[in-house]
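Every protein chain but one is kept in place in this view of the complex.
Chain naming follows the written order as A and B, and within any one chain the residues start at number 1.
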Amino acid sequence: MSIVSFISGGLLLTGGIVLIIGSIGLVRFPDFFTRLHAASVVDTLGVMLMIAGLIPLAGFSLATLKLFLILVFVLLTSPTAGHALAKAALHGHLKPELDTQEKGQA
Amino acid sequence: MDDAIINLGLLTMLAITALAVIRVQDLFAVAMLMGIFSLICAGFFVTLDAVDVAFTEAAVGAGISTLLVLSTLAITKREQSSRPRFRPVALLTVVLTGLLLVYATWDIHPYGDMSSPVHQHIGKRYLQESSEHTGIPNVVTSVLASYRGYDTMGELTVIFTAGVGVILLLGRSRKAAVNVDDEDDSRGTS
Partner (left out) sequence: MWMMKTIAGEHHNAGRAELAMESNLVLRITAKMLMPFILLFGLYVQFHGDFGPGGGFQAGVIFATGIILYGLVFGLDNLRELVPSGLVRIVSASGLLLYIGVGVVSMLKGGSLLDYNLLSHDPVHGQHLGIFLVELGVGMTVAAVMTNMFILFARP
């Protein structure tokens, strides 16, 4: 019991830390694309770690299967959503802020 | 205690989202915020153990109504046309109604109190006898479809009527718009 709770606790804690780091990045990063990078990558990893941490707690039952299916769903949809957002931004003529441009101007 | 912290957090987020919906001018952002509002509501229903309601709220409120609002925005404009001006009478009415509702909550029994009238009346019988009457373990489904079958029929009629209304309002104009477009195209090519 203690090993199971140790594993799931570790996974949940890692997931939480990753999500907090991503949220900080979401607020601190300068433009849309870097923010999207923080949001989508971290969202995928953090949520997957959280669900993976819940799987040992559920034991071996139907809930385990459902959590696993949610894991696969997040793995598929979250990067796709990030991709769609980035493409939509490019389609809407939003240019990424590049460091080289500033140097060229200066 | 844990429940209190979660509920307080969810309610604070609800209030912030509601204020943001009022303040934000970009209607696309408002549509997204309404979706977030529904999702927080769904989480709130889960903490109240109303899983069926939370499911409906997440599917309808956060899912499909956001989609429908966004597709409406695609027909109309994205920006709010005019900023509503300050109206003291409206503010007074809203504040008074809110205070009245807060006053009314003082009479509500605590959550899960067995002596409250809700649990003393017929609800108790439904919970105890539903399974042997209908053979269905989920009491929500048996109440919705059997004990309160009339109500559900009314709800379904409302949804059907809404669908008919949308067909009557938009179904014809689409054909007209397509015809106009065709004419424009033919003029353009000739």
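Assume contacts are C-beta pairs under 8 Å (C-beta built on N, C-alpha and C of every residue); 3 or more make two chains touch, one makes a residue touch a chain.
Keep in mind it's a predicted model, so treat the numbers as computed, not measured.
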In subunit B, positions touching the absent partner: 28, 51-52, 54-56, 59-60, 63-64, 67-68, 70-72, 74-75, 132-138, 140-142, 144-146, 149-150, 152-153, 156-157, 159-160, 162-163, 166-167, 170-171, 174, 177
What subunit A residues would touch the chain not displayed? 73, 76-77, 80, 83-85, 87-88, 91-92
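The definition used in the following text is that only the chains that are shown with their structure count from here on.
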Just give me the whole-number Å value for how far the CA centre of subunit A lies from that of subunit B. 28
